[in-house]
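Take a look at chain A:
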Amino acid sequence: MNKFIKIDYLPRVEGEGGIAIEIKDGRITRLHFKIFEAPRFFESFLKGRSYSEAMDFTARICGICPVAYQMSSVHAIEKIFGIEIEKPIHELRRLLYCGEWIESHALHIYLLQGPDFYGIESAWASRQYMPIAKKGLGFKKLGNQIMAILGGRAVHPVSVKVGGFYKTPERKALIAILPDLERAYGESIEGIKWAAGLPFNNNAWDMEYVSLRHVDEYPINEGHAVSNKGLDKSMDRFLEGIQEYQVEYSTALHAGIKRDTSVSPYLVGPISRLNLNNDKLPLEIKNAINESGIALPIKNTQMGIIARSVEMAYAFYEAIRIIREYEKPDSPFIDFTTKAGEAIWITEAPRGMLIHRYEIDEGGHVKSCTIVPPTSQNLGHIESDIFHFLKNNLDKSAEIIKKESEKIIRSYDPCISCSVHVTYS
Partner candidate 1 sequence: MYDKSIPFEAKIRWIKKETRDTATYAFKITSREIERAYRFIPGQFNMLYMPGIGEAAISISSAPSDHDLTHTIRVAGDVTTAISRLDTGDVLGIRGPFGNGWPLEEIEERDLMIIAGGVGIAPLRSVIRHILNDRTEPRHVKGVRGGKISSPARIILYGSKTPKDIIFRDEFPRYRDAFQTFLTVDKADPEEYWRGDIGLITGMWNKTSFNPLNTVVFMCGPEVMMQSMVKELILKGVPGEKIFISIERNMNCGMGICGHCFFGPKFVCKDGPVFRFTDIEGFLGIKEI
Partner candidate 2 sequence: MKRPRIGVFKFTSCDGCQLSIMNLEEKFLDLLELFDIAYFRETTDRPLTGHFDISIVEGSISTAWQKNDIVDIRERSRYLITIGACATAGGLQALRNWGSITDYKNYIYPSPVIINVLSTSTPISEHVYVDYELWGCPINEKAFSETLISFLIGKKPGIPIYSLCMECKRMGLPCILVSKSEPCLGPVTRAGCGALCPYFQKPCYGCFGPKEDANIESLLKQFQNMGLTQKECILLLDKMNTYAYRKAKIERS
């Protein structure tokens, strides 16, 4: 029996993509995750521009995770200039990123993926789901508030600067949201239990997860790249082990880990981070994981919602910690001189590792740059994942296959507008 399954325009994902699956005589003959989001060529525009514009330009790649872009670029450039940022700035940047994790995770958990488990078309399509959606909006709002205090607004904040921030917040302003954060933290722990209890498919398989790992902390802005299959590389070496390739049905490049004879897909994002770094979580959250009966490592990507819920709770935990310890630094940034050079930096965007490489000339202008967003790293993996699911479900109706594939894709929280920004290097 032949089946042809097509989704022109995936709903509840960020950006424009579709899927085409063809099954002939019990064999999968085509499986394309199509990205037709138009490319925007920002990397080319950055050539010749001042280093200081990199943060504002790359932020516009993605409205959902602009902070990630600002963080990867600012750190890469600081590395080139040999700037060592001070502890308070490190902490504030982590806080800013926590804001984005909360915002992005809450949006995905409660408003985008959540409805899948309730069989509804949107988060507001049923009365029963409304309280859950409201809760999500509540979390999301707090994430946004953190970003607004630190950066003026949640989408494309304006305060990040090479060497620190343009201006650091008053302690008063941060303390003011502490009670709300503390309450939300409690609720987010409950949220882990809720996520763990959702009905999942049984599409578990043996995959390779890659994330940053840091000696002291759950990775956000720093660390080195590791995987469960032995990969362990410093940030600057990571790209060497990666192969990017173009497929004719997509405006986004794919990426895989170069192995002896092949290029193998890998997974980045909350599942990878949690699987590889759960030892760095505070006890309270570890307990919540155990009490919810979550078995680590997570091997089913649909359970990304669990990993996201854990990380959201962690982001609240961290935000509270940082705010409690915060003292406004004397100067919002440190002085520096520009230098020529090249550097790679990776940070953990909500969807996974975001790689930036810059080459800067004597005058502080960008000579070349490479950006590898998490979603483009996941594209190959998404296809493998669906392939894996199909293999065991070839007998299912086209309708079911379509729905389930859509759900699998959605569980990655793919950021398609990001994914078309990847430079071939």
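With respect to how the candidates were assembled, all candidates are chains of the complex that A comes from, given by their letters.
Convention: contacts are C-beta pairs under 8 Å (C-beta built on N, C-alpha and C of every residue); 3 or more make two chains touch, one makes a residue touch a chain; residues count from 1.
Keep in mind it's a predicted model, so treat the numbers as computed, not measured.
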Candidate touching chain A in this complex, from 1 or 2: 2
Residue ranges of chain A in contact with candidate 2 within the complex: 9-16, 37-45, 47, 49-50, 53, 56-57, 60-64, 66, 107, 111-112, 115, 121-125, 134, 137-138, 140-141, 144, 151-156, 158-159, 161, 165-167, 245-246, 248, 251, 253, 417, 422-424
